[in-house]
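Structure record follows, encoded as structure tokens.
What follows is chain A.
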Amino acid sequence: MTLLSSVPGRLSVAALLVTLTAPVLAQSTPQAGGVANVAIQPEPPGLMLPLVQNAPTQRVAGNIFEGLLRYDADLEPMPQLAESWKISDDGLTYTFTLHDDVTWHDGEPFSAEDVVFSVDFMRETNPRTRAVLAHVDSVTAPDDSTVVFTLETPFPAFIQAFEVGTLPMVPKHLYEGTDYYNNPANRHPIGTGPFEFAKWDRGSVIELDKNPDYYEAGKPYLDKIYWHVIPDAASRAAAYENGTLDIMPAGSVENFDLPRLSEMEGSCLTEAGNEYFNPFAMLWLNNREGPTADKRFRQAVMYALDRDFAKNVLWNGLGNVPNGPFTASLPAHDDSLTPYPYDPDRAEALLDEMGYDGEPVRLLPLPYGETWTRWSEAVRQNLEDVGINIETESSDVAGWNQKISDWDYDIAFTYLFQYGDPSLGIARTYDSDNIAKGSPWNNVEGYENPKVDQLFADAAVENDVDKRQAMYAEVQQILHEDVPLAWIMELAQPTVYRCNVHDLITTSIGLNDGFKNAWIEH
Partner candidate 1 sequence: MSEPLLRIERLALSLPQGADRLYAVDNVSYTLNPGEILCVVGESGSGKSMTANAVMGLLPQGVDVAQGRALFHGQDVLTLSEIEHRELRGRRIGMIFQEPMTALNPLMRVGEQIAEVFEAHGLLTPKARRERALELLEEVRLPDPQSALRAYPFELSGGQRQRVMIAMALALEPELLIADEPTTALDVTTQAQILHLVKDLQTRRGMAVMFITHDFGVVAEIADRVCVMRMGKIVEMGQAREVLEQPQHDYTRALIEAIPGDAVPPARAAGDIKPLLSVTQLDKVYRSSGGWFQPKREVVALDGIEFALGRGETLGIVGESGSGKSTLGRCIVGLNTPDRGEIRLNDVDLRALTGNELREHRQRIQMVFQDPYASLNPRIKVGMAIAQGPIANGVPKAKAMAQARELLDTVGLDASAAERFPHEFSGGQRQRIGIARALALDPQLIVADEAVSALDVSIQAQVLALLDRLKREFELSLLFITHDLRVAAQICDRLIVMQKGRIVEHGNARQIFLSPQHAYTRELLEAIPGRQNHDEAAPATAEAV
Partner candidate 2 sequence: MNFFKRFAQNRGALIGLIILALVVLLALLAPFLYPDSPWRMVQRPFLAPGEVAGFPLGTDTMGRDVAAGLAHGAWVSLLIGLISTVVALSIGVPLGALAGYFGGKIDDALMRFTEFFQTIPNFALAIVLVAIMEPSTVSIVLAIAIVSWPPVARLVRGEFLSIKHREYVEAARLVGQTHRDIIIKQILPNTLSPVIVLASLMVATAILLESSLSFLGLGDPDTMSWGYMIGAARTVMRQAWWLSVIPGVAILLTVLALNLVGEGLDDALNPQLARAR
């Protein structure tokens, strides 16, 4: 098999990226006015971000709702609704001072009581926030502009938990004492953000208006944002080409179309705004039964995968082939690990050694669009090339969720967010306490290693950076050897947009933090 892993067409994109990956710095003074036309795919089911957590909702509603903090590209906290914050030396008390003169879109003042209510609200409705808040002993509002979180144990990652998706602010005056899910405000969400909900023609367009009373003077710059719902990728691309759309967030452009669209005149591409979530594509390998229960088989899978091919052909050279269980953007990442090379012979040798007899192995692709389908075809081909007998099972999102949650798979695609800290994004995947049916996001592969459990638990509450780093390095080495699952790619989240849109992405969650700073050069 002769496979050329780099393609001329793609190389130029890679070259282009070098100049574009850094967040575009404001070269001139922002201009007010203008309208942003943005693609949104798929259509969000609702915009009440505190209740609906899927990706398109986060993307649109990040303009309406706000969290206490934002995070820069290095995941350092920045002020948002909290003007300043203080962490006690023992790491147990977090004190936030809120911004003055913040009002909800309906004119009611925003206060510390709202923050306390929001914490309770999110604890009740959102499992991820619930997990993060597990370490919190109490939340109090000593005065209108001060909120104090008291923790039971030190939890250094806690400061990463105040972005808009994890802890959005919920208007207490509208939700207190109501049935959250049937609250009429869900259909006209009220937040504190730079843009207000205006109108939603379901199936067509979501319209957001500038919040004229926004507390940061002069912002936002844009008058309006239109989120266009166009289900077909080719149609979306056509809409960008003919100038109807200005901004194509990650996921709205098929990877194969990226070079073409980004090379259009006046078109820019950035990978920024990916640092916080940093989606990490993996193959769940069922550690419980079948050939995948054998470590040698799992290692063989790692050797069999041509990850560079996938990166170059399927992802246009964007993203990163990981060397182990931690993504490279995490401070705790161990650079010394050697990645598994593409080595079909080693893979075959390992399979021979374990005595793999051609037992069929099911492969469950991720039903998230063309690229993922193609990827599963490539993976199938890679695995078949080393003699693994693959049967692809197809399913839609619901079926995929069900199968993963019920552990009814042999090899399955997934990707997981990192949330800026190993204790939030990574530990959940390997910790044996986290083995439970019913969730596609926990230790689904069924990996059990007390040593790993212990290291993750200790590192999470370790305030000392160096000690923590050492623990994480050890974990990475153990996992690298055990291969509980196959790490296939750190995904890029490329945004394609017109170059006259400036300051589009200024934080580590990218467009999800809204268009507060964005402005259009006329």
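For anyone wondering why these and not others, all candidates are chains of the complex that A comes from, given by their letters.
Keep in mind that, in the parts below, contacts are C-beta pairs under 8 Å (C-beta built on N, C-alpha and C of every residue); 3 or more make two chains touch, one makes a residue touch a chain; residues count from 1.
Predicted, not measured: the structure shown is a model, and the values here were computed from it.
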{"item": "In-complex contact of chain A, chosen from 1 or 2", "value": "2"}
{"item": "Candidate 2-facing residues of chain A, complex", "value": "1-4, 7, 9, 233-234, 237, 254, 256-257, 260, 309, 313-314, 365, 367, 370, 373-374, 376-378, 380-381, 384, 391-396, 399"}
